[in-house]
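Every protein chain of the complex appears in place save one, which is left out.
And now, chain A:
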Amino acid sequence: MDPFEDVLNLEQNFYNVGHEHGFEQGKLAGFEDGRQLGIQKGFEIWEEVGFYHGFASLWRAYHIKSGATESRAAQQANTILDLVAKFPTSNPKHEDFDVVKLLNQIRSKYKVLCATLGTRPRMFVASNDS
């Protein structure tokens, strides 16, 4: 046992103490930063998907009520609802399918439905496209 080992490792020991403390504090801060970003992104993405869900739901109900379930618009609304049902509520990064692709599919079906209905589609801010 080298009696000088502790002295020689002094710098390393100070560093280690600091690192350990910093790592714990960093984990708390990092979790909170990530959480804030996650709330924001989860909200943004699902606000948009929810919009398509609500929009298509009411049009489907409208067509059922008026007995036009075979109409083009009714079928397009059903397609949107089927796609929305596939959309994950947890962080999509962990899913094995392409969420961006699915979102773009829903978007384009929504635009097609709007064209069929003759209404102007909702405009989304650019940040939602990222």
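Throughout what follows, a residue touches a chain if its C-beta (ideal position, glycine included) is under 8 Å from a C-beta of that chain, and two chains touch if they have at least 3 such contacts; residues count from 1.
Basically, contacts and distances are computed from a predicted model.
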(request) Leaving aside the chains on screen, match the unshown one to its UniProt name from "ubiquitinyl hydrolase 1", "Protein YAE1", "DDB1- and CUL4-associated factor 13" or "Protein FAM114A2". (result) "Protein YAE1"
(request) Just the residue numbers, please: which parts of chain A touch the chain that's not shown? (result) 10-12, 14-59, 61-62, 65, 89-91, 94, 117, 119, 122
